[in-house]
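Here it is: the structure, laid out below.
One protein chain is absent from this view; the other protein chains keep their places.
Should a chain be cited, it is by its letter among A, B and C, assigned in written order, with residues numbered from 1 in that chain.
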Amino acid sequence: MTLDILMAALVSGIVNGGLYALLGIAIVLIFSTTGVANFAQGELATFGAFAMFMIVLPVGLSLVVAWMSTVVLLGILGAVVYFIVIRPRPEADHLNLAVRTLGLSGLLHSIDVLKWGPNEPYRFPSLFGSGSLSFGTVVLSHDQLGTLAVAVAMAVLFFAFFNHTRPGLAMRAVAMNREVAALQGVDVQRTNVMVWVVATAISATVGLLVAPISFLDTGLMQPYLLKAFTAAIIGGMYSFPGVVAGGLILGIAEALATAAASIHVREPLAFAVLLLVLLLRPAGLFASSRLQRRV
Amino acid sequence: MIDPHCSKNSLPRLRRRAGAGALVASMALAWAGAAVAEDGVSANEIHIGTSLAVTGPIAVCASVGDGASAYFKHVNDAGGVNGRKIKFTVLDDAYSTQRAIGNVRRLMSQDKVFAIFSGCGTATGAAVLSVVEKESIPYLFPQVGLDALVQPVKKNVYSILPLYGQQLAAAIDYVAKSQQPKTAAISMINIAGNEVWTAVIKDKLKALNIQLVDEQLIEVTSPEKAPFVTQMKGKNPDMVVMVDSAPGAARYVIEMQRQGWKPKVITGINTLTDESFLRAAGNAADNLVVAPAATLPPTDPKAKECVDALAAYDKALQPSGFTMFGCLGAKMFVDALRRVGPEPTRAALLAQLDKTSGFDSGFSGPISFGPSVHQGLTAMYPIAVQGGQFKVMGAPVPLQ
Amino acid sequence: MGDVPFGSQEAGHTSPRSRVLLTVLVLVLVAPLFATGYMRYVATLWMIYAIAAVGLQIPIGLAAIYSFGHSAFMLVGAYAMALAIMLGGWPVPIAMLAALVLAALVGALLALPSLRLSGFALAIVTMGASSLFFQSVKVFKLTGGPQGLFLPEFAFVKAMDGRAFYAICAGLMMLGLMVSHCVESGRIGRVLRASAANPLMAQSFGVHLMRVRTLAFVISAVYGSIAGSLLGLSTSYIAPEAYAPDLSIQVFAAVMIGGMARAWGPVLGALFIVLIPELTQSVQNLGAIVYALIFIAVSTVYPGGLQQMISGLRARLGKRVP
Partner (left out) sequence: MTALLEVSEITVRFGGVRALTGVNMQVAEGSVHGLIGPNGAGKTTLLNCIGRVIEPTEGRLVFARDDLRARPTHDLARLGVARTFQNLALMDDRTVLDNVLVGLRRAGGFTLHDFLPTRRRFALEAEDRATALAALAQVDLQQFAHQKIGKLPYGYRKSIEIARALCTRPRLLMLDEPTAGLNPTEMDQLGIAVRRMRETLGLTVLLITHHIEFLLEVADRVTVLDLGCVIADGAPDLVHTDARVRAAYLGADE
């Protein structure tokens, strides 16, 4: 294995890991505040990419504007999903809520398939152009660099929002303890809506980032969803630094294993990483003892 | 039940209440009935059907069904075959083998179709094969790259599509002559048959004195091609032999473009000559891909018959290699049925198919069957990608 | 007492109400004998999925162990049986038993992470394990690689236009339902429920956590293996894709849609996931959307699943009719 193959693998691992992490952030956000393991997170992202390509772009907006408006639109969709699918029957347990999102995932997927063809690949416009930069023998495409930049920016934006704004504070309070938050005057309902808006907007971003690298097709996010969940679990399901670390570890490990051995060791390796982390730290990498509750 | 055909069975069902004796009686009745008139044939209709992945992971190739439906409508509008219209029922299996088997059982036992016509996808194709193999019902012309369909020959199973091994051997021969590659690499998808195809490619390369420098096996579920391309770039072969689905191959080609490297030529199987490959790969495949096609591309003037039929059937459908293939199968079927004459039976249909010699559809190579050969297409078009379009390089090249 | 759960009644000592239920069940089970071959095949699939779902209900419903690895057991059931038949020339029942033993071992193995993990972490780990099984059978020549295995034809599967095989599947389903009822109403159920509610409390009352969690996995593995074997026999072609991790999700959905509070909930759920796609396929492309919509509606309106819906309907009818 030569150095440039290693470097290329590393870069693609970091980019993929960043995407796992970003989708994982959305998963952790929803899980820690509303207790829903959202299996529709991936299909929401795919739907977002289709929405931009098929509905928003043809309106005649510029790519950047279309990007922004898709993220906003998907945020609104997140609120709709919350009101229709998640809020009814609040006595339901989290297993039932997870099943509802399984149904939602199936629904979004079949809508995509009906409207835009099953696994029909579309070339998706990239925000970053098709060029590449060379650093010695290492070639980094604009796509990779741009994707990474947007993922990092999105994550930083989210952390700033989560840690330094009033709605973010409310989310943290609800995540810590819903009852106590309600007693302290946090509007839990409104916070939940906000959580779904933010998380869905984040996953739309992931969809828009993945689509140009891969192709836009109805199976766009399927490989990413399980990885994002794995990253979230490596991070402890409640921890944002944890999910980011989990995503990056997973992405880099996969890429290096692929480069060093073969792509066939990739899936087993992701599983082995998960198992290893969980056996050493059952509550996840970054879980404090307070958070060692049943997930 | 939702299915109108259920009503047919209401009479026997009443009898069965009388007990086991009546049950046996009614079953005997059903058998006796089968002997009188062939299943699926009525005075003004011939009913055939299939199970296709209309939804699910490989639903792309379900447009084979659209192409066939369109051609049947075209024939029906012109009066049908020997006075009978063709009714073609497509059931969705979402690429689940259990549902495919259920669908085929339904077609046979409830809808009582005359033949299982068309199909798509290796796993479901194998599943359907496992059912029909033991029956007398014809199973005709699926778009399935499964050698077991016709090797060994099964009396009621016919395939038009040349085996991928045959395609690869012919394609490599053709490309070797025109491009003179010195080195080659294999990019193979991990589906049933990959070992056989790899062996065929290796034999061919050896015979042509082309050095094999890289060999890759790619998981169906893995959309990411970057590491493969990086690896191949390091080996820098003149020619890449690519066996992959149309979107999978397109991804590979685009990744090559992204990494700024390409071989002299890429060849492979007929997935590279489907419109969905072209749509996805765009200019990345220009002057790079030369591959075999079962039919002419829909843009060719001679493909007009099928393209027009498709437009008349449903304007929203896009013509592609798959619709053309469906159309080809339908045309072959109609031709055999015409030859059978006014009293179609399954046995007569199979007998007529065996007599097919050099059938010329006008948009494919000649098709021939015989008692010991149930794989029909004997030649394929060499097709190259130029300027974002498929270009037919010449007359169909005979397969070995 | 308005609504006695299955769990607090003894099998055999039936109340009039559960006798009615039993009669309905027997009628429903006998009906497919008189249907078309196709409907009988669908009913056979229903029985097979019901066996799998009834088995999955034990770890999920009783022990709160989120096992998403059920497809691994079904895969072992199908493949091990097929190999025992094809390579060893074993008779089908013996081959099924051998597969079952192997699956039970696999179940014990998959139970290991459950001592340290719970909730969705365990779900993802078990799902990863089932994915490994799926990937492995595609690699090895012995298991037919990506093509899978073609079983020889068995007379009993096709005998009497599938009636015999349906009867076998229905019989095994009833047996499975009876055993699961005994498990959940007896001390295994008590122990599993206690370990789910509060592991420390359960241990203080003599529950060996590792042992009972392993037991829950092994029981579900036995059900999964039988279902997998039957599925293989019914299709006579064992495709790796048919035992992909998606299958775990499907069986899980059957358990949840049916509802876990009653033993027969998963049976209803299995009917749902088998029948609704068949019924909706007449609308072709829209079928998947209709299925998903019904799925969401049921799971949102009835968090306790279809059995909650039926219990609710019965309660309402009971009020109206004195």
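FYI, a residue touches a chain if its C-beta (ideal position, glycine included) is under 8 Å from a C-beta of that chain, and two chains touch if they have at least 3 such contacts.
None of these values were measured; they are calculated from a predicted model.
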{"item": "Partners of the unshown chain among those that are drawn", "value": "C"}
{"item": "Touching residue (missing chain; options C:45, C:125 or C:188)", "value": "C:188"}
{"item": "Options C:87, C:155 or C:200, residue touching the unrepresented chain", "value": "C:200"}
{"item": "Touch list for chain C against the chain that is not drawn", "value": "1, 8, 10-13, 178-179, 182-183, 186-188, 190-191, 193-194, 197-198, 200-209, 215"}
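Keep in mind that, in the parts below, only the chains that are shown with their structure count from here on.
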{"item": "For chain B paired with chain C, centre-to-centre distance based on mean C-alpha positions, whole Å", "value": "35"}
{"item": "Sequence positions of chain C contacting 2 or more other chains", "value": "285, 288"}
{"item": "Where chain A touches two or more other chains at once, by residue number", "value": "110, 113, 264"}
{"item": "Chain A-facing residues of chain C, complex", "value": "60, 66, 113, 116-121, 123-125, 127-129, 131-132, 135, 139, 249, 252-253, 256-257, 285-286, 288-289, 291-293, 295-296, 299-301, 303-304"}
{"item": "Residue ranges of chain B in contact with chain C within the complex", "value": "1-3, 6, 9, 13, 16, 23, 27, 54-55, 90-92, 94-99, 101-102, 105-106, 108-110, 122-123, 126-127, 129-131, 134, 146, 148, 190-195, 220"}
{"item": "Touching residues (chain side chain A, partner chain B) in the complex", "value": "2, 5, 8-9, 12, 16, 110, 113, 117-123, 130, 132, 139, 141, 143, 214-215, 217, 219, 223, 255, 258-259, 263-264, 266"}
